[in-house]
Structure formats: structure tokens, C-alpha cells
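Missing here is one protein chain; the remaining ones are kept as they sit in the complex.
Note that the chains take the letters A, B and C in the order they are written out, and that residue 1 is the start of every chain.
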Amino acid sequence: MSSLELALASELVASDWLNTPEPITLEQLRGQVVVIHAFQMLCPGCVSHGIPQVKLLHEYYANQPVSVLGLHSVFEHHDAMQKHALQAFAHEYRLSFPIAIDQASDSGPIPETMQRYNLRGTPSLIVIDQKGKLRLNHFGHIDNLAVGNLIGSLLAVNSLDPSDEKKHASVSPHCDEEGCVV
Amino acid sequence: MSSLELALASELVASDWLNTPEPITLEQLRGQVVVIHAFQMLCPGCVSHGIPQVKLLHEYYANQPVSVLGLHSVFEHHDAMQKHALQAFAHEYRLSFPIAIDQASDSGPIPETMQRYNLRGTPSLIVIDQKGKLRLNHFGHIDNLAVGNLIGSLLAVNSLDPSDEKKHASVSPHCDEEGCVV
Amino acid sequence: MSSLELALASELVASDWLNTPEPITLEQLRGQVVVIHAFQMLCPGCVSHGIPQVKLLHEYYANQPVSVLGLHSVFEHHDAMQKHALQAFAHEYRLSFPIAIDQASDSGPIPETMQRYNLRGTPSLIVIDQKGKLRLNHFGHIDNLAVGNLIGSLLAVNSLDPSDEKKHASVSPHCDEEGCVV
Partner (left out) sequence: MSSLELALASELVASDWLNTPEPITLEQLRGQVVVIHAFQMLCPGCVSHGIPQVKLLHEYYANQPVSVLGLHSVFEHHDAMQKHALQAFAHEYRLSFPIAIDQASDSGPIPETMQRYNLRGTPSLIVIDQKGKLRLNHFGHIDNLAVGNLIGSLLAVNSLDPSDEKKHASVSPHCDEEGCVV
């Protein structure tokens, strides 16, 4: 990709899905920001910060044009992380967003979507903008501030109509009962 | 304020400043996002999450048009939180951003800027946009995700030139050496 | 059990073990304090505080007469928590202490040892003294202070020879390089 042009994010290759009646494609989600948490259910770093972060994202952006997805990209201990085990995990950890099961590869341990995105490991956080372009592909811990800053910027750019200042005010954070957003 | 128009943020009323050779006015900062952390040095909630949050904001937005300020709004234990004590506190907690000392009031314990902003207490987080309009006035804990989302949206709107898509890509998060921002 | 007499802790009923060449019995461990962390690998509370606590106990008491054991007491999602999955979990979470796999019951989902100890769920922490008597059977979170206090008291009582004061000094905490134990 040149520095002037963003790459279109590769389509997901899933062998199965949880928490959705139908498979989901990125193409269907054009017009929304898409956040994908790539994880393995037996990965300690995923469980300790990745999962809490993606649950917060799912809750915080519930009423905004942001789709939150899980991507179970198993590259080790394959027999311990089959679909029935992932279902138990999703149940226990109260994961209610759709989760794609990354398609196992014929040629090695790294599953297909993980290969396409060139993920370094799990957890990885992927953010795709409303036009389907890849904006973030981050391995490891990333602070909520950075994630919020990116998603907020994408939502604002998309909603912008320069002749209509009132709209900007709508880009305001969700606040709890202790606080007040002006 | 009507629902269609945002209020201009009140100017700060400071009796003194730390970490700046000259007093700072909000008017001087037009064109930048301004983040103000209102605190008291002996307030446990300020110390445990407000101070770490504002230090992170100061570091994360260091190279962007975002000004981070402290506002020491003392409304109790006034004699224990004088300027020399605040200087010791700022030294021990490694606070390097400018800190305004909220002007004590003649008529009661609540200092002047705190009155103008109608703050419910400390910590409070105030965010002002590039035109000087108040966007957030939040008492208590607020997640970094919400703060990042708001500031990211303000930076994006301001930098937007609809004919120039390349600019949008510049609104990308700071990543550590473990990660890669596309 | 009367209030004057402590019950002998029931023997473990294990179908298999990890991290030990031979099965272990409580009877073999007479003379030592035995700490047992009953858990399920897909139990969020076990993973977030039970596992870190038992790893700390294992490390802290490494050179003292304290045996730390895991007990995998699966009472739900049985097919997702078989031995090969537990092995992957133990590998990823770096668990090096012996782990008993609680014997499945013929008559219901609750495994045998869990029934014998009347465990309310996972995580549970069990402490057994040097004479094999049950001293703690705690469901849920328990602070390290309480656990240390109990184990320290058991170690002290056992090592006590009233004519020899020097011995008492040996019951001193492990300290890092920043500190000094007198």
C-alpha cells in the first residue's frame, strides 16, 4: 500500500460463527466502523485485557454505527479450542457479539484470516473504517484511549456535513449518572 | 444554552500558575482542543484515577493540537493545599503540564472557576473544542475510551478537508513498539 | 464436627494428574501444610484471581513445608474441559504444581472430591494442616492477607519448640531485594 492510499481490509474467512443466525461479511458492514478482536480462548493476554476491552467497546458503541466482532484465530492447541469449547467460553465470559471461527488452514497451524491479515499473534485488534479500509492492526495491549481516539475520529469524519454544525455536538461520549455531557 | 448551540467555555480565573512562565488563557488556545483536569491534591479519587488519566492524556496527545491543563480547585482544607504544597505534590507526582490555581472566592469556600463551570466536585474533566465551546464537563470517573472517542472526534472534524482523503489517515493512534498502525 | 475437634480432611479422588509422575495422596503429605485450589479452567473468577493467588502461594512457599495442589473440579461444560484442554491451559498459564483431575461422578455433574468437600463452587481454597485436619474451605475471593495469616500460623505452631527461641525467627517472610527481614 502506498502511503497515500489505505488498503481495503481482507474479507474474513470463517468456518463457523457464534452469536449470529447468519454469517457476516465485511462488505455487508460498509458504512459502519468495524472492530475485530482476534483472540484464542486459552491465551492469557486475551483473557486479561483483550476480552474486557472488546466487551467495553461492544457496550459503549451499542447505539452507534460500530460493529464489534470476535475472531477466534487458533494457531496452537487446536484440539482444546474447538467450537464446543469456544461456546462454553463465550457463555462463561458473557460474550454476546458475533464471533467468527477462523478457517483452519490445510497447510499449517495458522488459520486463513490470520494469514490474510498477517497477524503477529493474539490478542490483536483490527479497526476498519466505513469504506472498508484497514485503519488499525495492533498486536498486544493497546490503551482504551488510543482505541477511542481512532473510532471517535472515524465516526466524526463520516458524520460530517460542514454546513451543519449541530451535528458535531452529537459526537459526544456516553456518560454515567455521575456525569453530564454538554 | 439551547440544544442547537454550544456554550462558549468560561475563561479560567487563576490566582497563580505552576509549570508555565506566563498565565494561559483559553482564548490563546483557540484552534486547539483543551482538556482541563480539575482536582484537589488531597482528594483520593483525583489521585487514584484522575491524575493517572490526565498524565496519559498529556503524553498521548503530546504531538497533536491538544492542550492539557490542571486546575487546582480547592474547596476544603484550604490551608493544607496552598501553592507550596501543590508544588511539592506536582514534583512528587511528576506533573509537567501547566496547572492553574483556581482563584479563592471572597464569599465562600468554592473558588471562582469552579463556580463558573458549576463543577459538582473533584475530579472533574472538562473538554473544550477548537472554537472554545464546552464539550464535556464530567464529574467523577470517566473511562479513557469515552475521553479518547470525544477528543478523536474533535480532532477529526477540525482537520477535515473533504477534498483531501489523505488527511484522514493522519488521525491514527499512537502505538507502542509491539504494534503497527496502518 | 464438634467445635472442639477439627475434621480430618477427606482424601482426594482423582481420575488423573498433571505435573506429577505419580498420584499424590493427602496421607503422604502429613507433616506439611497442604493448600488446594479447586478450579475450572473456564471459570472467569478462577482465572482472574484464583490462579494468580495459587501461583503466588506456590512461589512464596517454595522452600517451606507447604504443598500446593490444583484440583480441577469440573461441574459444567464437561466436554470442553477434558484432560488435553487442561494440559493446554496449564501450559499457557504456566502452572507447574501438581493438578488432580477430580473424578467424574456416575450420578450427576458434581465430581467426587467436590462432593466430599461440599464445595459451593469454583474457585475454592482449601487449607489442611500438618496433621491432615481441615482448616479452611473457602468459596470465592479471599485476600492474600487472610491466607498468609493462616498458613503462617500453622507453620509456626508446628515448628514450635518452646525451649528454642531461635527457631521462631525462621518463620520470616520472603522479601525482595528492596527489603530486609530481621
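The rule is simple: a residue touches a chain if its C-beta (ideal position, glycine included) is under 8 Å from a C-beta of that chain, and two chains touch if they have at least 3 such contacts.
Every value quoted in this text rests on a predicted model; they were computed, and no experiment measured them.
K.L.:
Please provide the labels of all shown chains that the missing chain touches.
P.N.:
B, C
K.L.:
Looking beyond the chains shown, say which of C:Asn19, C:Ser96 or C:Asn144 touches the absent one.
P.N.:
C:Asn144
K.L.:
Looking at C:Val13, C:Val34 or C:Leu57, which residue reaches the missing chain?
P.N.:
In the complete complex, the chain left out is touched by residue C:Leu57.
K.L.:
Of the residues B:Thr20, B:Ser48 or B:Asn118, I need the one that contacts the missing chain.
P.N.:
For the chain that is not drawn, the touching residue is B:Ser48.
K.L.:
Where does subunit C touch the missing chain, residue by residue?
P.N.:
1, 4, 6-7, 56-57, 60, 134-157, 160, 162, 166, 168-169, 171-176, 178-182
K.L.:
Residues of subunit B in contact with the chain that isn't shown?
P.N.:
Contacting residues on subunit B, toward the hidden partner: 42-44, 47-48, 76-77, 79-81, 84-85, 87-89, 91-93.
Assume only the chains that are shown with their structure count from here on.
K.L.:
Among the chains, which is located farthest from subunit A on the basis of C-alpha centroids?
P.N.:
Using the mean of the C-alpha atoms as each chain's centre, the farthest one from subunit A is C.
K.L.:
On a C-alpha centroid basis, what's the spacing between subunit A and subunit B, in Å?
P.N.:
30
K.L.:
Give, as an integer number of Å, the spacing between the C-alpha centres of subunit C and subunit B.
P.N.:
Measuring from centre to centre gives 48 Å for this pair.
K.L.:
In subunit B, which residues are in touch with two or more of the other chains?
P.N.:
none
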